[in-house]
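Excluded from the complex is one protein chain; the other protein chains are retained at their positions.
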Amino acid sequence: MIVQLWAKFRNSLASWGIWLVFGLILVLPLVGLSEHYISLLTLSAVLALAVLGIDLLMGYTGLLSLGQAGFMAIGAYTSAILTVRYGVGAIPALIAAQAITLVTAVFIGKAVLRLKGYHLAIATLAFSVIMEQLLVNLRNLTGGPSGLAGVPSLSVGQISVTGGQSLFYLCMFAVMVAIFLLKNLTNCRVGRAWQAIAGDELAAATLSINTDNFKLLAFVISACLAAFSGSLYAHYMHFIAPEMVGMQASLNLVVMTALGGAGTLWGPLLGVVLLTFLPDFIAYLQNFQLIINGLVLLISIVFFPGGLAGLLTYLYNMIVERLFGRKEYLNGGGTKNEASSPVN
Amino acid sequence: MKQALLSINDVSKKFGGLQAVDEVSLQVQKGQIKALVGPNGAGKTTLFNLITGAHLSDQGTIAFSGKDITGSPPHKVNEYGMARTFQILRLFNKLTALENVKVGCHRWTKVGLVHGCLRTSVVRREEKIITEKSMECLERVGLADSAHKLAGNLPLGKRKLLEVARALASDPELLLLDEPAAGLNDKETDELLHRIWAIRDSGVTVLIIEHNMNLVMRLSDEVAVLNYGRKIADGKPAEIQNNPEVISAYLGTGVS
Amino acid sequence: MLAVEGLTAAYGSITVLRDASLFIEPGQIVTLIGANGAGKTTLMRSIAGLHKPTAGRVRFNGEDITGLRAHKVIRKGLCLIPEGRQLFSNLSVMDNLLLGSLGNTKKQKKTAVEARVEELMTVFPRLKERAHQLAGTLSGGEQQMLAIARGLMANPRYVMLDEPSLGLAPIIVEEVFSLIQKLNKTGVSIFLVEQNAFAALRISHRGYVLENGRVVREGIAADLLNDEEIRYHYLGGKAV
Partner (left out) sequence: MDIFWQIIISGITSGSIYALVGLGLGLIYNVSKVINLAQGEFLTFGALLLVSMISFKLPLIIAIPIVLVIAALLGLAFERLAIRPAWQSSTTVLLITTLAVSIILKGIAMLIWGKDPLSLPSFSGEVPLKLGEVVIATQTFWVIGVLLIVAGLSWFFFNRTLAGKAILAVAENRDASALVGINNRLAVQVSFALSALVGALAGAVVTPITFVSYDGGTMIGLKGFIALTLGGMESIWGGIVGGLILGLIEALGAGYISAQFKDLLAFILLIMLLYLRPAGILGGALKKG
């Protein structure tokens, strides 16, 4: 009886837990969290959108893309250029950014998705570098290496989201909507098709899944999320420069995703928050920051291929086992890492 | 003579210097169980790959239900109504058994991006049907109680059956099984025999590659034998058993 | 003597070999037959050190070599010629042979290696003609010969062959089998896995039947050869 109740509770916890955490974060400003931390949380939320896009590619569809910041750049710069240089409103600019991203992503996706593994990684990384170079060199449009300053605050009609709490709530809302939509999507036919492609592309194809189309779909959605993140980023910083959305940023986004644990929607969010807050918490160790970042990543990826999400799931299962004296796994029958294919 | 469900005409495939399939013609009639046998390396799996579009043939045509499907990509072949299993298993190991079978339902389900994102009632209805259908397919192969285990963690016998269930979920007219009994013990093999019969009785035509001749002889209506990429015999099981060419292909020519 | 005691091997959570025991006495040819997926290849890979068994022992000339890695097993004088040849197809025939000499018990002098190459070239005259061709350009039969020759470069006392007749034309298969017999006459013990069961049993002293990872039959080759049961398993029914 208790076990059954527990099982029920656990299942609902698994599906509602993430909203519970969001709820807790949402009340933080009300109980007096400092501006500084609110700002960091807002930044995490902005980056989380791009990271969710990578997770969709890397965790669900099994495609390693190192070019995500290239799409962030399209979003950020379209928003910045239209609002700063042409006085377009933030929302129309954001929509224009999405449209441009959509078209670009379809073209780039069609070109690079024929590639696999390392080739796909280098091709997408090349896209990111090309974007960065274009931003540096098209000075008249982008302001060159010194970037574009004076990006206005986000405004909807007459209501301006000037920053602080309002921007925080807006970005949190955006992330929650993204999570909601992605959660639904990954739990239906479309998401299963992606996971099937990640598992075994040929097998997926022999089950009627048009793998080219589904890979392109994931790529485009991922790009649009990144561009959205980029637009918000420009408005959040009021400033945008090439290296903020360059190759290094692409790599950082992948690091956040992998560190958090690709293939779960909540894991990568942990990665974002950790890598956004870590530099702040260990500011006095500034000189060691790169080393610490690298070590954290190395240890988590080597020893917990599931990232932080994998580690937490493991600990959770262990505690459940201790408390209730029985094996109980969220997915039944062992951890995911044990799965391996037989050869004979 | 009635039209064959699957009709292969003079199909050939060469890999480098190796003629893997050499001008093979083969018919599968609707409603029968046909077996494809032959020693290792005889080209049976290659033939499967040619039929299902995993490889392109060098020459020859393949027709399914009277329609020329030569050169169709794998996802089209499944849409036309053929589903297959693999000799070296290709399950989605990180998904549960049930989820694996649900992927198999892709062929006849429709939900797209918008509905999927919003989880509308259309999605919920379809998911309900998918889940029911998938559970039914798992039951048909006797895997209902493993539904929530990860595919990668199931023992070999169950994994083989899971691939069959996944293929069945796409509601195929023709099911291609690549060595389903390899690695099974006698009891499991016997069980498999009955399950394949049941699948045939439900209206699905079966083309099966199998090494276990004992199983093949009991199971199939017709047997075709490949050796060195060529078809050397095709007919009723009893005829095949007494065909001298087949015996020598199997037992080997005497070397003393 | 090569003895396998209660060997169990698995891939991930899937056990493919269960408590298998068998032995090969010096100077014998022993054949292991069984259906695809019965675990024959896994058994050989486990003995040769390519796969770590989960339980059981492998003893070679009295020494426990269980779990020893492959490059050390070959140095004990126990050689596996793997399924599908596994040649270095981008290297020349000669280079393949020279690399084979790395498996010798002791480091060989250059002259000794060259002498061994010469010796094998006389056994396999076609390899001599093609010594400087890339191994990948050889025909199937020549590749099998090269695979065997490469294995023999290490002067092994025991040779395991996994499906040496796979994909070869019948006339070449006969050649391979007579070669195995010749090799055996020079004192090399042979452990053979073959699809071509009857041809293999005909040249063997003893045989084993593997089913679902278990050894289900063993005996004198001639007895197995005349066994209705075996025919039954390989051709189905008793009609033959």
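Observations
Letters A, B and C name the chains as they come in the text, with residue numbers starting at 1 for each one.
Methods note: a residue touches a chain if its C-beta (ideal position, glycine included) is under 8 Å from a C-beta of that chain, and two chains touch if they have at least 3 such contacts.
Bear in mind the structure is a predicted one, so any value in this text is a computation, not a measurement.
Note that the absent chain touches A, C when the full complex is taken as a whole.
The hidden chain makes contact, of the residues A:174, A:255 or A:270, with A:255.
The residue from A:137, A:160 or A:213 that touches the chain not shown here is A:137. Looking at A:28, A:102 or A:115, the residue that reaches the missing chain in the full complex is A:115.
The omitted chain makes contact with just one of the residues C:4, C:17 or C:79: C:79.
One chain is missing from the display, and on chain A it is touched by residues 58, 64, 111-112, 114-115, 117-119, 121-123, 125-127, 129-130, 133-134, 136-137, 247-248, 251, 254-255, 258, 262, 287-295, 297-298, 301-303, 305. Where chain C meets the chain that is not shown, the touching residues are 48-50, 69-71, 74-75, 79-80, 82, 86-91, 95, 98-100, 102-104, 150-151, 153-154.
Criterion: only the chains that are shown with their structure count from here on.
Chains joined by the most contact pairs: A-B. Taking the CA centroid of chain B as reference, the farthest chain centroid is that of A.
For this pair, chain A with chain C, the centres built from the Cα atoms lie 52 Å apart. Annotation: 32 Å between the Cα-based centres of chain B and chain C.
Annotation for chain A: residues 334, 338-344 touch two or more other chains. Each of the following residues of chain B touches two or more other chains: 152-153, 156, 159, 183.
Listing the residues of chain B that touch chain A in their complex gives 52, 54, 73-75, 77-79, 83-84, 86, 88-96, 99, 102-107, 109, 111-113, 115-119, 123, 126-127, 130, 148-154, 156, 159, 166-167, 170, 183.
Residues 12-16, 35-39, 139-140, 163, 165-167, 169-170, 173-174, 177-178, 195-200, 202-203, 211-213, 232-237, 239-240 of chain C are the ones touching chain B in the complex.
Put simply, chain A touches chain B in their complex at residues 181, 184-185, 187-193, 195-196, 198-200, 202-211, 217, 263, 331-334, 336, 338-344.
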